[in-house]
Each structure stands twice: as C-alpha cells, then as structure tokens.
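Yeah, one chain of the complex is gone here, protein chain that is, but the others are all in their spots.
Chain IDs A and B follow the sequence of writing; residue 1 opens each chain.
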Amino acid sequence: MNAFWIILTGSLVATCCSLLGCYLILRRMAMVGDAISHAVLPGIVIAFLLTGSRDSVPMLIGAGLLGVLTTFLIEFFHRYARVQADASIGVTFTWLFAIGIILISVYAGQVDLDQDCVLYGEIAYVPLDLWITEEGLSLGPRTVWTLAVVTLLIILYIVLGYKELFLTTFDPAYAAAIGISTSVWYYSLMTAVSITTVASFESVGAILVVAFLVAPAATAYLLTDNFKTMLLLSVLAGILASVAGYYLAVWIDGSIAGAIATVTGIEFMLAFLFSPSRGILIRKKQLQPVQH
Amino acid sequence: MNEFIEFFSFADANIRFVTVGSVLLATSSAVVGCFTLLRKRALVGDAVAHAVLPGVCLAFMLSGTKNPFILLLGAFVTGWLSLITIDFITSRSRIKEDTAIALVLSVFFGIGILLLTAIQHSGNAAQSGLDKFLFGKAASLVGEDLIAFSMVAVLLLVTTILFYKELAMLCFDKAYAKTIGYPVRGLELLLTTLTVFAVVVGIQAVGVVLMAAMLITPAAAARFWTDKLSLMLVLAALIGAFSGVSGAYVSYTAPAMPTGPWIVLIVSMIAILSFAFAPGKGWVSRLLRQRRNKTLILEENLLKLLYHLGEEKQDFQTSYSLQQILEKRAIPKKQVSAGLSKLRKQGYIEKTPAGWQLTLQGQRRGERVVRLHRLWELYLTQYLQLASDHVHEDAETIEHIITPELEQRLMEELGYPVLDPHSARIP
C-alpha cells in the first residue's frame, strides 16, 4: 500500500508540473521556473512558523504569493535597476533560497523541516501522515489530497484558459493587438507554477521539482508537433518516471525523488536519441541516402 | 564580542588557515564569474554547480576515500560533462538554452542526490561529511583539503591574470577577436574550464546548491560600480573575499549554522545595496537624477519666464511680484517660491522690495533657454516638417537638455536664423 501512495504522490506532482512545464519551456522561462521553485522556500518556512502545519491552505497561498513576488522582483531588478536578465534571475533566487535555509537553521527546533527535505523532499514519509476524520476514518495521506486538489485546479486552469494560454505563449504581440491581456495570463501562469512548487515541496523538495517541470515537457516537445499531444505526452512521461523511479530507488536504496529525476533524464535522453521525428540517431539514418 | 576578537586577531593558526582558504575560494569564483556574466552565460554556472554533485559521489563510490584530489577530479568530470551536454542538446535539437540548462541542472542533481542517499544508506562510515558539499562548511575544512583547493584557486587566479587581455576580448567582441586571429574556440574552452574549476573549489565554501551565487552575485554587484573590466574584477574579488571571511566567521562562531547560505546572504545584500545605491547606475541615484532634472526644468522655466516678461517690456531691470509670475504661467505656488529662493542663492535673481528681478547672469541664462526653445522649434518645423502649432510642447523639454556643442550645430544647420516659426526673434 505504501508503494501505491508514493507512486500516486509522484504521479500527481508529475502531472501538474509537466503540464505547466510545457508552457514554461515554450516561453523560454524554464530558468524562471527554477528560480520560483527555489524562492518559495522562505515563504514555506514562514508560513510553517505562523500556522504550524505543513499542508494548509494558508501555506499554499502565502508561499505561492512569494513565488509571484519573485517574478516581480526579477523584473524589478531587470527593468528598474537594469540588472542583466540572467543575473537578475540568479541573484534573486539564490538570495531568497539562502534566507530560507538560514530560517530553517535558526528555527530548527520549531520547524519540522530539515535541509534534506528541502533538497529532495520526503516522499517516502508521505504515507505516514494520514488524514483521519473525527470519526477515526482514515482517508489516506494528507499530501495526496492536497496534491490532488492542486492538480485539479491546474487542469481546470489549463482547460478554461486553453486558447488564451496557447496564443499568448505563441505570439504575445498578436494577442495584445487583438485585445487579449498578456500580463494577466503571464502572472496567472506564474501563480500556478508557484502554487504547484509549494504543493510539491514536501514530496520532492525545492530543487528536484525543476526536473518535474522541465524534463517531461522537453521530452514531449521532442516527440510531437501537436500542442495537445505534447501536454498529454508530458504527463505520461512524468507518471512513467514516477513509477520507474520508485522501483529504481527501492532497488539501490536511495532517495525516491532523486531516482524519479534520474528517470526523467533518461526519458529525455531516449527521446533525444530515438525520437521518430527528431532523434539525432534516427535523423542521421534518414539523411544518409541523400549524402553522396 | 570575544569571539569576534578571537577570530579577527587570527592568533589561532587554524583560523588563519581557514580565513585564507575562504578568501581564495570566494575570490576565484568571483573573478571567473565576471567573465561568465559578461558573456551572458551566468546561469550556466548554476548548472555546473549542481552537476558536480554526482561527480563527487561517484568519485567517492569508486575510490572509497574522501581524498580531496579524487573528489575534485570527479567533480571536474561531471561539471565538464554538464557543460558539454548543454551545448550538445541546444545545438542538436530544437530545445532552447534555458530549457537545456534547467534540464541538465535538475537531472544531474537528481542523480547526485540518488547516489548520495544510496551512499548514506549503505552504512559506510567513511561517508560522513560528504553531504557538506551541499551547503558548504568553510571552517571545518582540514589542512589537507584546504591546501588542495587553495592551490587550484591560486592557479585559477594566475591563469585569469595571464589571459586577461584575451578573455576580455572574448567577452566584449567575440567576432572581432576572431577576425584579428585570436583562437576563439580555445579561449572559450579555457573559460569553460576555469568556470568548472571555480565551481569545484567554490563549493567548499558555499556548497553546490548556492554556488551559482558566488559566480553571479559579486560580478553583478561589481558591474554597478564600474564600466572598466579590470576594476570590476578587483571589486568582485573584494566582495567575494569579504563574504568569504564572513562565512568563515559564522562557521566559527555558530557551527550549527550552514556556512554557504550565510555567505550568499551577505553577498546578496551587498549586491542589492549596489543595485540600489551605486552612484551613477544604481536605482536611487537614477531617481535622484530624475529629480534633479525636475528642479532644473523648474528653475530654467522661471528664468525663462522672467526673461519673457522682460522681453515684452524691452527692459530686464524691472521687478515682478510673485503674483505676476503666477499669472504668467500656472505653476504651483509652493514650487515657484522654492525655485525662486534657490535661484537667488545661485545668484541668478535678486529680491527687491517690488518682487523679483533678474541679475545679469540670470538674464543670460534665461536668454539661452529662450534661444534654445526657439531654435528647436525652428528645427522641428524645418527638418521634421511639423506644423508650427505643434512644436512648442516638444521644445519645452528639449530646451533644457541641449549642450553648447549641439547648440552650435543647430545654429549651423539652420543657417544662423533670426526668427523662430512664430516670427519671434531668436535672442
């Protein structure tokens, strides 16, 4: 049963991360995703200190807000202080992440978070924290419920905003010309990314979540030319990695989240080499007859 | 306070050691970081930093020791590999650079975490301390490590100084460097190698997770204080060194605190203060400049106004009351009073019993503003074919900014005109 809960948790994280990751990589904002996932850490710690629990709604909202604030801060440094764009990302997230780690050390006694958890989460402990109703009925792990709700929200967001997200990602200038607000969709997307990284934090930590955001989406991007298919494939790749990663971790007795990230990397490598349309080994074969 | 004195007296040989070590580690990455920053590849350093983790773990697994040279070698190999992977992915597929960086960073780190946890669970007693690579621990470096890493750091600094000219050229104008026969490929390779080395030694101080900050942040901060590369390198090195010492101190006084985050916090605060307050480029100094512009505009407008009044009467020796000035142009009264008293201090106007009067100096400056205004109006109508009723607004701003050289140029282009488009005389 533990295996089931862990794999389910991994799959839920993979689903919402991969979906959003597709938009991030097409907007060339993968590193902004990386920055947000690091920068929510102080928000998580502060929310934890204030509310005393890990997966509460205030935590999701509070830490999520910090993620959006990060994008503002990056833009502020870039636009008003004229810091070079990549440096502005680098400075912002390392600074906020450092604050988060220091807060954890300072409040080590009061915060049930440690550095390991920050780095790679505690997906193995997810089944231990059960949601038990007042009648004593066990409804399964708390984290699964939180993640399920977040995943549903993300799917709803993408379904309802499908055409606007599609258009503002592909051609923002045209979108603006015909009256679709690019900044509304930009910031709502950043909010979604923030909430997702916060919700995933406990299971996979702040750094490995980047692998979930980027790798399955990049894999799917190499496999298809249809955006809807890309969304679906990325989710599939993410879920597959969760299953395979779990067993890999059990086999070599290491971190489950680390193993899942490793598998997403392997998936990408396979797509990179063997994708029917774009794999570099495949393409070479197709080209050969043309060469003299 | 005692600890402070104890630490900074450097009486203890160990403290001397650690301080020198931290300074070297932080300095070398800051210097190399300047070059990567200027090449707009700052975030690549982040990927390399995360990617050394699996190298360290693999080196340990294969050798079974924590010999610093072996770990360094492992780190070097995977760090290099990550850079090659990023380049390979971006050049051979449609994946863009940002995605490739994020991908390599997270996957390499994931592998590193998998290996690290596997090592920890294996019960091998020798492994303890390996996880210090995650967040760094400057003060607990033992002599042997410190010597190894400091040697690399010194080597790094020397190489940078030796190749200073070539690297500078690579950053500022790669195409030009190529045309004058620099081995650009080789230099890029050199810079890549230096970056990997800087990361490999820097992680001793701050750990892999925050290493990016040691490359990016001192350089970004230094960039705000100077436009000269040599000075920027020195400043970045100083900022890096300062935070390195602070980190060593934190490590010494509070062993439970993670060293890396403290170093990063300090260096980030320096950077953010630089972004805000650096003279010239900083945000605040730009705001101040904008405010100074506003004052300048107000003052010159007042002088212009008095000049206009004088022009009407053909007499610049009359005094005008505040009321008369306000009637002429709608400027808030408070601003006018403040502007007038400032102008008086500067000697452009005098206060007489009847009100305010231009001095000779003030008359000249007022005249110049009026002249520039009318010249610009003329320029706009002649060269931009703007209707004469549209040019006034534009000239209102430009009159305050034209330099004497531009004024001369305008006069020439317009053929030393006498009248403006509204047939007013150009003084």
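Simple rule for what comes next: a contact is a pair of C-beta atoms (placed from the backbone, for glycine too) under 8 Å apart; a residue touches a chain by one contact, two chains touch by 3 or more.
Quick note on the criterion: contacts and distances are computed from a predicted model.
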item: Listed names "Lactate utilization protein C", "Sarcosine oxidase subunit delta", "Fe-S cluster assembly protein SufD" or "Manganese/zinc/iron transport system ATP-binding protein", with the criterion being the UniProt name of the chain not displayed; value: "Manganese/zinc/iron transport system ATP-binding protein"
item: Selected from B:16, B:351 or B:409 as touching the chain missing from the view; value: B:409
item: Sole residue of B:197, B:307, B:320 or B:379 that reaches the chain not shown, by the stated touch rule; value: B:379
item: Absent-chain contact - pick from B:13, B:256, B:387 or B:418; value: B:387
item: Chain A, residues in touch with the chain not shown (by the definition above); value: 26, 160-164, 166-167, 169-171, 173-180, 221, 224-227, 229-230
item: Interface with the unshown chain - residue positions in chain B; value: 94, 286, 289-290, 293, 297, 301, 379-380, 383-387, 390-391, 393-394, 396-398, 400-403, 406, 409-410, 413
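As a convention for this text, only the chains that are shown with their structure count from here on.
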item: Chain A residues touching chain B - in the complex, by the definition given at the top; value: 25, 28-31, 33-34, 77, 80-84, 86-91, 94-95, 97-99, 101-102, 105, 108, 115, 119-120, 207-208, 210-211, 213-215, 218, 221-222, 248-249, 252-255, 257-262, 264-265, 268, 272, 278, 280
item: In the complex with chain A, residue positions of chain B that touch it; value: 37, 40-43, 45-46, 50, 89, 92-96, 98-99, 101-103, 105-118, 121-122, 134-135, 209-210, 212-213, 215-217, 219-220, 223, 256-258, 260-262, 264-265, 268, 271-272, 275-276, 281-283
